[in-house]
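Structure first, commentary second.
A single protein chain has been omitted; all remaining protein chains appear in their positions.
On to chain A.
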Amino acid sequence: MENSWFQKGFKKIEEPKSPDSMIESLMSDVHAAFAVQPMCYTAFDLISSLAQGFDLSGLFEKEERSGSMFTTKKEAKEIVSKFEEIATSSERFDLKKINVGVIKMEDRREGRKGQVAIEVEIFEVTESFNMVEFKKSGGDTMEYKQFCDRELKPSSKDIVWKWQGN
């Protein structure tokens, strides 16, 4: 609550409200507080990110990699909302904006190697076509993978168009 990001547009709640409406007001506060402007993407970015044939790391990997990038037809706002939703329902991750088109999810709890943190970057290809890439930016890799496989990926299904590599 001390974070000024949180205070902007914040209305002090006098009586306990239902959880749903609390989340709703939280969401609108977040949107009011910042807009994530996605970064611009050239055709070459698109090709180099999606064309598996250009990615030679497959020569060194034993199994098919689990993706950390997906395409989506949703707008940046909806993408951010989705990650907010995932963060809130995880009951351990907080969401904050760190740069243009970049948001960060950070675990409140300390894991084996500190707090697990995930950086999510949104690239705008066109208005109705975005690329979302996420990667670990802190914490233990196993814990990060667990969260991705168990919560992040299943929950983001409704905004995903295609996972990279599929």
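Please note the rule applied: contacts are C-beta pairs under 8 Å (C-beta built on N, C-alpha and C of every residue); 3 or more make two chains touch, one makes a residue touch a chain; residues count from 1.
What we mean here is this: contacts and distances are computed from a predicted model.
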From the options "Prefoldin subunit 3", "Calcineurin B-like protein", "N-acetyltransferase domain-containing protein" or "Histidine-containing phosphotransfer protein", the chain left out of the display has the UniProt protein name "Calcineurin B-like protein"
Touch as defined at the start, partner being the missing chain; which of A:D55, A:E78 or A:E151 qualifies? A:D55
Contacts of chain A with the missing chain: which residues? 40-48, 50-60, 63-64, 71, 125-126, 128-129, 161-162, 164, 166
